[in-house]
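The complex is shown incomplete by one protein chain, all other protein chains being positioned as in the whole.
Now for subunit A:
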Amino acid sequence: MKTVIVDARRLLCPMPVIRVQNQVKELPAGTRVEAICTDPGALNDIPAWCRINGHKLIETRTENNEYIIVVEVVEGD
């Protein structure tokens, strides 16, 4: 399964959401996007964006003060 990395380090919300949103628009269903963020707000905002827009949240995790959010693109956006 293809995974695209979105580097959203140092960006404050909503920029990480915008980066994910713009990347998702370009990708076919089933592709995964892994966003790497330093703003902890992304842990709430990207999952909220997924719920609103019908994409699948695969996981969120914290590694070395970075927040990783993995999203799977769902058809129909």
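The rule is simple: a residue touches a chain if its C-beta (ideal position, glycine included) is under 8 Å from a C-beta of that chain, and two chains touch if they have at least 3 such contacts; residues count from 1.
Going forward, contacts and distances are computed from a predicted model.
Enquirer: UniProt name of the unshown chain, from "Monosaccharide ABC transporter membrane protein (CUT2 family)", "tRNA (5-methylaminomethyl-2-thiouridylate)-methyltransferase", "Heme ABC exporter ATP-binding protein CcmA" or "Glycerol transport system permease protein"?
Expert: From the choices "Monosaccharide ABC transporter membrane protein (CUT2 family)", "tRNA (5-methylaminomethyl-2-thiouridylate)-methyltransferase", "Heme ABC exporter ATP-binding protein CcmA" or "Glycerol transport system permease protein", the unshown chain carries the UniProt name "tRNA (5-methylaminomethyl-2-thiouridylate)-methyltransferase".
Enquirer: Contacts of subunit A with the missing chain: which residues?
Expert: On the subunit A side, contact with the omitted chain comes from 10, 12-15, 17-18, 21, 38-41, 44-45, 48-49, 51-53.
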